[in-house]
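Below is one structure, written out as structure tokens, with a few remarks after it.
One protein chain omitted, others in place.
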Amino acid sequence: MAAKRTEPAVETVTVKVDGCAVEVPRTMPNWQGKPEPTTVLQACKQAGIEIPHYCYHPKMPVAGNCRMCLVHVAMPGRPGPDGKAPTNEDGSPKVFPMQLPYEPGTPRGVIGCATGIVPGMEIYASSPETKEMRKAVLESLLINHPLDCPICDQAGECKLQEYSVDHGQPESRFAEVKVHKPKAVDLGPRITLDAERCMLCTRCIRFTASVVGDDALGIVNRGSYNAISSYPGQPFDNNYTLNTVDICPVGALTSDDFRFQMRVWFLKETKSLCTGCGTGCNTVIGSRENRMYRYEPRQNDAVNSCWMCDAGRLDYKWIGRDDRLGKLHGPRGNTTWPSALREISGHLAKAAEGSVAIVASARQTNEELFLLNKLAKRYKALTDSVPRNGEADHLLVAGDRNPNTTGAQLIGVTTQRVGSKLSAIVKGIVSGKIMTLIVYGEDVTQHGIDAKLLGKLKMLIVSDILPNATTRKADYLLPGCSHAEKRGTFTNVKGRVQKFTKALEPSGDAMPEWEVLHELVHNVTGLDGFNSIEGLFNQMADEVKAFKAAGLTWASLGDNGADVKL
Amino acid sequence: MKVKRTELTWWERLYLPTLINGFKVTLRHFFSWKRSEVYGDKQKEFTAKTTMQYPEEKWDVPTGYRGAPYLVKDVDEKTKCVSCQLCEFICPPKAIRITPPGDSGVVDREGAEKMPEEFEINMLRCIYCGFCQEVCPEEAIFLLEDYAINGETREELIYNKGKLLALGGADKRAYNHHVQCDVDEGIKKWETKTREAGEQPAFH
Amino acid sequence: MPKETKLVLKHADEAGYTNDIGCYLKHGGYRTLKKAFRLKPKKVKGAVVTPQEAIRREVLASGLRGRGGAGFSCGMKWNFVNRKSGKPIYLICNADESEPGTFKDRQIIYKDPHQLIEGMILSCYANDVKLAYIYIRGEFPEGAKILNHAINEAKANGFLGKGICGTKYNLEIHVHRGAGAYICGEETGLIESLEGKRPYPRIKPPYFPAALGLYMCPTIVNNVETLCNVRNVLAMGGNAYAALGTPNNTGTRIVSLSGNVKRPGYYEIEVGKATLGELIFHKNFGHGLHDGRKLQAIIPGGSSSKVFRAGEKFDIKSKDKRGEVVEQKLDLLDIPYDFDTLMKCGSMSGSSAIIVLDDSVDIIEVLGNLSDFYAHESCGQCTPCREGSLWMAKALKRMRSGQARKGDAGYLRHIAHNIQGRTVCAFGEACSWPVLSFVDKFRDDFEQRGAEDETRLAKRGAEATTR
Partner (left out) sequence: MSLEVPKKLEREINRLVKNYPEKRSASLMVLHALQEEFGYISTEAEEWAAARLELKSINIHELVTFYPMLRQQDPGRTVVRVCRTLSCALAGSAKLHGHICKRLGLDADAPGLQRTKDGKYGVEYAECLASCGTGPVMMCNDDFYENVSNDGADEILKKYDE
């Protein structure tokens, strides 16, 4: 068998899962990405069989304490003195189902998360023996569980509920008094702990110690009275605490922000991105009836693994703020989109080259910046954006607090030194050369173009989401959309282009900026773009050098995005 | 598929025979000596009359009757509902609307963690299916005996938490259910829990 | 006639024998050590055998089995140690003697600490260990002081520290005190405790101490008695040691006898050379039960071993010297006290602690007492044991308080079955075996208690309703 090999050969091992032979790699990356022997759990996953588990998490060190992933296996026999492995009568290698020492005949399980596979091993992932083990573990987990699902925020996405239905037994034989532990403990400023619900899988402890590097949580007491705790008087407070809520398989750790806000089964989940900084963590928005309730990280190993920071996670409240700009304003008061667009287009059509300047925002999408740049080219306009910098940390937070600075640079709206051309714009306004200023999503009065200066302009067109000093001076105020209310793409600090989708309907007159800009660009330049975000993106990908080099298309971005060379 | 309707004869189209048949039934009942079982005790003293003077007279609602859904209180006159929103989820006509309490929990008793901030049932929408009662893990909502729900405006018929609790009251049916099931401790769930926790031996 | 054969405790109880080094030296102490350090590399069949290798071979040849509980071959354990990792090898003496019924290590530590130190030095030398620890349970504060004193004496005499016996070999031994946790007797739990963490036993695989032990370095964990026996093996030669006891169950072993016997205490016997009956009834040992009492049960190997009911009979198969299988019928009291026969009879010799129960004790009380112990000592790391140990204790507490139910035997069995074989460490078996065996062997007691209580409670309930 001379098979052609195009890739370096991966050493494989063949094991049987539920009677079917499966070839799996001998080693697989562990939580740190280092190769380690493939485990039973991973092998089963490759075979398409999910082994239930609580304490195991692919991005954390293995603990092996929940015992939920127990499976019954059979090992191939060791070679005898003659060097030959024992065989069945038909010559096939003989395997020995694992059994208890001292009690031959009673099957013994191994934990799937930590047991490496051995060639010829047979894994009985759904045998009666395995099922019995799962039942036993689930019964143990439930005897002291308070069963307060009706008030538990985790209900509906709780692994204990799910596995109980899939693998548990309908009734418990427990006839004693339950162990009571502290409830509604304030673990930190953003987290509430219910120790009774906790199943002590230690995921939270391992996460904060190994991934974040803040060894703030531990287990106190002993045996059945064990409980998770932070040190008394030292609240659990780092920028990644809320991830413990995600990884908690039960409702022991709940987010104060989401606590008792909405049952999860009502929430519509929409794939989105965090706009808190240039990292662009992949998220899921949970919303119901046009109200956003929470952000959750979405796994993307190229960007944020399974995590996101607390600051980013709680950075969504502004989307539903009461003072959101909802009315389209023209110089003569409220107006409608058709007339506003007609008037603005009419004004711009008369504008001379060099008399227009654009301040864009690095919080806008690639598509919007691309369209703005088209406008800018038509007028040879000065364009720039506004920098926003903070401190980077060791895990996810980037120093650049704008979600799309890289996009703005690649598209050409701004240079490497973001904000360096703002002074030239100021000069232009002072000298009277610049008569029309288009501002997108920034309060320019905070960045050197003060209200008095804005008064000198003949025309100030502002698009924003929330009111500020600039919006108050606007001749035309175009209410825009937050990223949760439209579609588009961002390019993160490392050059990964990622898309986000629409979770909410914009309120009032607000319209996605790209739709407005698309119309304007068409009216002013005559260029006929595409009236769908897909088409617009593909056109942009064809024109922007870096995007073209990476061969991007809307479809090829997928859910996890694609890299461009910086 | 097309179903062919049978043509009515002119005699049938006259509708008079049907009308007369209807009156015959009415008259038969009017002159009947047999009392209706539905009205039961209410008519003990009458011999022939089967018509009831509603609304001055009210009938005995039979057990198992599904009237309007109300929130019931526990034996301590405290809210039982914990705002789990399962009834809201299950309600086929979406007549129920619950506003969760948020982080504060909005509780009216020690030991409880969560109660609804607002609980509304749109009685115009309610179809009295009883799913809410069936799904309620806390036995906090019951279809009680009210059948004549009326009001002058639509808004008036959206019952809020206060009204639902007042109408439900400390309901006998909910109480009886516990007693029948021999779980009389259950009606004092929170008390039992607090007591057990107090009696638990400390570790060490 | 069965009698004691004293090897480890040869001098311990002699009049005038003290635990200081002078007395130990007078009785031939550290002679074996000096002899071992004089060993030179030898050529055997063309290959060079280092002195260390020679010692290890001697220990393997002696057939010495671990005295801690599992009875695993000591020489084999040493052979598993990964010597090629380039990391230091550690040796830990497990002196966390906490198995109920066991009190042999206490005697050694308090009465003859230098024997342990000598055994440790020899074992360390044989395995190239530069740093060793004695993990002594917190309840032996005096023992820790004695050991510290002994270590200082040994140092002063050049048996410990730098350049032992004039060689280039250095060794430090430190005493580490526990603080009241049975689980620290489990070797990986002990290692975690020694690392300053909660003593949660590690999962095996992958954390076998022989490869990934203390500080993720290869580590040997041996029981006090085992280490003392290493010294005796080397003093008398592996083959001579193997001649003691019975094949595959070599040497001598200290048996702790407690419970309802006239003369409880510790007795050192050749393994397998005395039967359970002799140990309990012979005048050299337990001297029988208290007057007028009958035997009810025997816990043969520490509280976690499976109980034997008086009058039990066993059919066992064993191989004779020619390798032929022999079938044997054994009465309970005729079981020779060794590793293998007890295992064949469905229990184990464990830490060689016999607890005798006569007919005055209430079986449910006994099991309840043991379950309370295990519920208190469960570390709570893994689910089945954390939840199950307290569940069993609570069930038994209810039964002891007069609220037993007819189905409780099956109920207890169910809980214990949920635990065994599903936990991280052997504690799961340790806490479920007593329950399983007590329930199986005294099922009638449990059922009778349940029936009595149910009848009484029903009667009381009926009275209450009629009143």
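The chains carry the letters A, B and C, assigned in the order they are written, with residues numbered from 1 in each.
Here, contacts are C-beta pairs under 8 Å (C-beta built on N, C-alpha and C of every residue); 3 or more make two chains touch, one makes a residue touch a chain.
Computed from a predicted structure; not experimentally measured.
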| item | value |
| --- | --- |
| Residue touching the undisplayed chain, where the options are C:S258, C:T383 or C:Q420 | C:S258 |
| Chain not shown: contacting residue from A:T27, A:N221 or A:N468 | A:N221 |
| Which of A:N88, A:Q234 or A:Q416 contacts the chain that the document leaves out | A:Q234 |
| Residue among C:G180, C:G311 or C:G402 touching the omitted chain | C:G180 |
| Residues belonging to chain A that touch the chain removed from view | 215-222, 229-234 |
| Hidden partner chain, residues of chain C it touches | 97-103, 105-106, 131, 137-142, 172, 174, 176-182, 193-199, 215, 256-260, 264-266, 299, 303, 353, 355, 357, 361, 366, 369-370, 372-373, 376-377, 379 |
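Note that in this section only the chains that are shown with their structure count from here on.
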| item | value |
| --- | --- |
| Category of the chain touch graph - line, ring, star, complete, other | line |
| Chain located farthest away, centre of chain A as origin (C-alpha) | C |
| Higher-contact pair (C-beta pairs counted), A-C versus A-B | A-C |
| Centroid distance [mean C-alpha coordinates] between chain B and chain A, Å | 45 |
| In chain B, residues with contacts to at least two other chains | none |
| Contacts with two or more other chains, residues of chain A listed in rising order | 177, 179, 221-223, 225 |
| Chain A-facing residues of chain C, complex | 181, 198, 200, 203, 205-206, 343, 346, 348, 375-384, 386-391, 394-395, 398, 405, 411, 414-415, 417-424, 429 |
| Contact footprint of chain A on chain B as seen in their complex | 82-86, 89, 100-105, 113-114, 137-138, 193, 196-197, 199-200, 203 |
| Parts of chain A lying in touch with chain B, wherever the complex brings them together | 148-151, 155, 177-180, 183-184, 221-223, 225, 256-257, 259-263, 265-266 |
